[in-house]
Structure formats: C-alpha cells, structure tokens
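The other protein chains are all here in position, but one chain of the complex has been omitted.
Chain naming follows the written order as A and B, and within any one chain the residues start at number 1.
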Amino acid sequence: MVELSLPAKWAVRLLAIGYVFFLVGWPVITLTQRTFSDGLASFNAALSDPDVTHALLVTVEISIWAVIINTVFGVGMALLLVRYQFPGKRVLSALIDLPMSVSPVVIGLALMLVYSGRYGWFGPTLESHGLVVIFNSPGMIMATCFVALPLVVREVVPVLEEVGDDQEQAARSLGANAVQVLRRITLPAIKWAVVYGVVLSLARSLGEFGALKIVSGNLTGQTQTAPLVVEQKYNNFAQNEAYAVAFILVAISVLCILVVSLLRPQESTS
Amino acid sequence: MSTAVLSQDTRAVGRGRPGVRWTLTKGPSLGLGIGMIWFSLLVLIPLAAIVATAGEGGWSGYVDTLKNPQSWAAIKLTVGQSLVVTAINVVMGTLIAWVLVRDRFWGKRLLDLLIDIPFAMPTVVAGLVLLGLYGPKSPLGINVSNTRNSVTLALAFVTLPFIVRTVQPVLAELEGDVEEAAASLGATRTTILRRIVLPSIIPAIAAGAALSFARAISEYGSLVLLSGSLPFRTEAVSVRVLTFIEGGDRTSAAALATIMLGVALLVIVALDVLQRRMARRG
Partner (left out) sequence: MIQRNRLIALTAAAAAVPAILSGCAASSGSSSDKDQLSIVGFSVLKNANEPVISAFQKTDAGKNVSFTTSYGASGDQSRAVAGGLHADEVHLSLTPDVQSLVDAGLVDKNWDQNATHGILTDSEVVFLVRKGNPLGIKSWDDLVKPGVKIITPNPSSSGSAKWNILAAWAHAANAPGGSDATAKDFVTKLLHNAVALPGSGSDALASFLAGNGDVLLAYENDSIEAKAAGDDVDYIVPDDTLLIENPAAITTDAKPAAQDFLDFQLSKAGQTLYAQSGFRPVISGVQTDVKGANDPSNPYPAIKTQYTIDKDFGGWSKANTEFFDDKTGIITKIISGLNIGS
C-alpha cells in the first residue's frame, strides 16, 4: 500500500479532521449542550411525553421497513446493473439516482397526485378496496423509501465493479448454479458495501422530515414521526425538548454506525 | 488471497471493460420485473404525475417559469451552489475516505461516527444548530446567515456523507499488491496515486458526486432558516415551488419541479459519461 509522506499524511489528516469537526462535530456538541442545558429535565420531559415516545416508535418502524425494502431493491438492482446486460440499462441507472434530487415538497406533491384518496390517480380506487396509502403507514414508508432509494445501490455498484467477476466465473465453470454463486461468492464480497448502504439508508430514513410532513398528515400520537415532533415542540416553545428528541435520533444512528464499526475487522494499513 | 496477476485482471475487468455480462435468464428477469414494478409505483408514476401537471400549462408554462426572473435566480443559485458543494465534496470526501481507510490515529473511529450524522439529523434541527453556530450569535464570530455562503454551508453539511461513504468501501477493497509492485518498479507516490489508486476509485467518486449533487438541489429544511430566503439573493428553488403551491398554482410548481428533474438527470448522465471516459483512459 502506498503511504503518504509524513507531512502530507499530517496535512490530510488535519484537513479531514478539521473539516468534519467544524461542519459536523461542533454542531453535534452544540446539540448535546442544548439538550442537556438544564440537566436531564428536558430529556425526561421529552421521554415522558407519550406523543414523543409514540413518534419515536413510528419513526423506527417506518425506517426499518423502508431500509429492508431499499436493501432488497438495492442489492437486486446493483447485481442486475453490473452483471447483466439488458436494453435500457443505462437509462435505469440514471433514473435510480433521480429520487434523491427531488425536493421534499415535490415528493409530497407527487405522491399526493397519485395516491390521494380524494383526487389521486390511484388513490380513490385503492381506498375503495381498503388500501389507504396517504396519511397512513404505506404512504409514509413509500415516502421514506423514495428519499433513500439510491443509497444501497450506489454503495454496492462500485464495489461489485471493483471486485470483478472472475471468481464468479471460476465458480460457474466449476459447476455452481446461480444461487450458489450469489450466496457464497457475490454476497460475501459486497457484504460491507451492503452494510454501509443499510446504515446510510437507516440514518436517512430516521431523519426524513419534509416529505413525511406532507404525506403523514402529522397526526399527533398516530402518524407523527420524531422529526415532526421535533418541529412541533420547537414551534410550541419547548425548545429543549425538541433538541432532546433530535439528540435521540442522532444517537440511534450513531449507535448503528458504532455497531458496524466494531463488527468490521480493522483495515490493516501495512 | 489472489496473486498479483489475478488481481490485476480483476482491476482490468472492474475498470470499464465489461468482461462477461450475462443476458437475462428467467430468474433475473423476474427480479428485474418486480423491481421495475416497485420502481414505477414509487418513483416513475408519481414523477410522471408531476410532469403531467406541468404539461397542463403547455410549453409556454415552462417558458414562463424560466422567464420569471425570481424563479430563474432561484435556479441559478440552487444549481450553482450545488455544483460548488459537489466539487468541494469530491476533494474533501475523497480525502476523508482516505484518512478513514488508510490512516491510523487515535480518535479515527470518532471521525467515522461523525460522517453519517448529517443524514440522521432532521434538517430542521440541522438548520437551527448551524444557525446558532454560524449565525448572528456565533461563538466564533462567523456569521453567514442570510448570505449565499449560508447556502454553501447548509448544502455542505447535508451532502458530507455521500462521497466519503461511496469511496470508503472501494478503497477498503483495494489490495496493496499492485501498488507495491509499482513501487518496487520505481514509481513515485504521486504516480501510484494518480495511475493506480485514483482510477479505481473514480467510479465511486462519480457515484457519490451524482448523489451529492442530487441531494443538494433538493435540500429545503436546513436551508430556509439559514439562508433567509431573500428573493434573488438566497432563495432556493424548493422555496419557489412551495410559493407556487401556496398560491394554488400547481402547474407552475410542477413546471419548476420538472425543470429541476431535467437538470438533475443532465448532471447524473454527465457524471456517468465522464466517469466512463476517465476509467477507460486509466
């Protein structure tokens, strides 16, 4: 492995640390300070509010569903895009990134235009069959999937390309069928890319705010998610409680990353 | 694991030369079909609804939207700042990924933990915290609120994880033997970095850059508070869209949204083409 010269190494190190500190580290410290500025009082007040605990549960539940769906879709799409040839492949590849470029207001509008129970393209028909999408869990899961869609795909594709398929070819020539190749060679090779993708998707799903604001209806104690409860607390002059809930959301993400980072074998540099 | 020769082949296959690409058999076809149905229900049809709504105004709807000086200023600001931030991320993201994979120092894990936080923090909170730190009451005396730099700051914050996390797994996957072989043949550090490491991570950088740009142009929550949304100066496209919706003018809102979709597609495709060209050259 090529090593940077000592001054270069330190320069890069300090630049990276400094950048991340001023951009993210310091804001996180500030968030923590504001959360605990009156000791544990706000924290406890927030957690003893049933609306808050319910919102946290809703957020976690919606996020987990969205992550599962996105991971299956993401790994599947990545495999198809890298290992297979079919017409329209490059168009599909470009389209997969597109959801991330859509502003939350537009996502909400788009989903409403199609699934609204009153004027949507499919909404009224779906609702007459008992499937309520908007202002209900399915719509919320869809909105969350929307914002995090490309994440797993984009983590896995470069690694799949880098790893190459010679091992897979070797296995096939030795008689393995497609499923065996997938399970024993491909998936283990992209394991950490998938894990990164999952962690990113989870973090993104937990923090989604704008699109869910429109699609959930913000029903207190029912469809209200944690980010929405943060805004509500803040707008109703319970600032520190708002920060406490935000702190919890960030902490959940940090916990996931920590778990992944502990599980991963340390990269050796020499 | 593999010898130097084999890994060289791996790299050759990975770098743009397709190697073997299978045509679709039954299983993968079914998978593609299911995936496309989901993708349509989730993304394609809703976005088609937006384009259809915009279409109600006809071509003149699009032209009017672009001609409206306030909307045009918003587009320029949003796209311009997003490009700037993406460029920053290409450099800083790669640097940070390098440090995380190849460097070792006390506290590295902490750095790793911080990277994904911009994702997890609801944008409304990010805006509030950044406003407190880099606004009028900034402890460092840095006040960017209500200026264009606040847009850069907010966008840099929300897009930090992208390039870092796409490059990181690829860098981690790289095996050192080719680099060592080159070094033993007398290549300088710079040459090794430029001709061996960089080409391997270009696809990852491009993938991350596309995501970073896409995320930047869609940002709303953290932006509104920090930027002050001053018309012509710091008003982002997402705010203009909301303005049209609030005014009951869904057609113009959809037209503006469609224009932004077009811009996003353009940049994504451009990055894809760029990445293939650079990978082939390496």
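Everything below uses one rule, namely that a contact is a pair of C-beta atoms (placed from the backbone, for glycine too) under 8 Å apart; a residue touches a chain by one contact, two chains touch by 3 or more.
None of these values were measured; they are calculated from a predicted model.
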| item | value |
| --- | --- |
| Sole residue of B:L32, B:A54, B:V79 or B:L131 that reaches the chain not shown, by the stated touch rule | B:L131 |
| Among B:G55, B:G176 or B:G228, the residue in touch with the chain that has been omitted | B:G228 |
| Residue touching the undisplayed chain, where the options are B:I201, B:I217 or B:L242 | B:L242 |
| Residue numbers in chain B that touch the chain omitted from display | 68-70, 73, 128, 131-132, 135-137, 145-146, 224-225, 228-233, 235, 239, 242-249, 252 |
| Positions on chain A contacted by the hidden chain, ascending | 54, 57-58, 60-61, 64-65, 68, 112, 116-119, 123, 134-135, 191, 195, 213-214, 217-224, 231-232, 234-237, 259, 263, 265 |
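Throughout what follows, only the chains that are shown with their structure count from here on.
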| item | value |
| --- | --- |
| Chain centre separation (chain A, chain B; CA means) in Å | 14 |
| For the chain B and chain A complex, residues of the former touching the latter | 6, 9-11, 13-14, 18-25, 27-28, 31-32, 35, 38-39, 41-47, 49-50, 53, 92, 95-96, 98-99, 101-105, 107, 109, 111-126, 128-130, 132-133, 153, 156-157, 160-161, 165-166, 168-170, 172-174, 176, 179-180, 183, 189, 192-193, 196-197, 200-201, 203-204, 207-208, 210-211, 213-215, 217-221, 237-238, 241-242, 245, 250, 253-254, 257, 260-261, 264-265, 268-269, 272 |
| Residues of chain A touching chain B in the complex | 1-5, 9, 12-13, 15-17, 19-20, 23-28, 30-31, 34, 69, 73, 76-77, 79-80, 83-86, 90, 93-107, 109-111, 113-114, 121-122, 142, 145-146, 149-151, 154-155, 157-159, 161-166, 169, 178, 192-193, 196, 199-200, 203-204, 206-210, 226-227, 230-231, 234, 242-243, 246, 249-250, 252-254, 257-258, 261, 267, 269 |
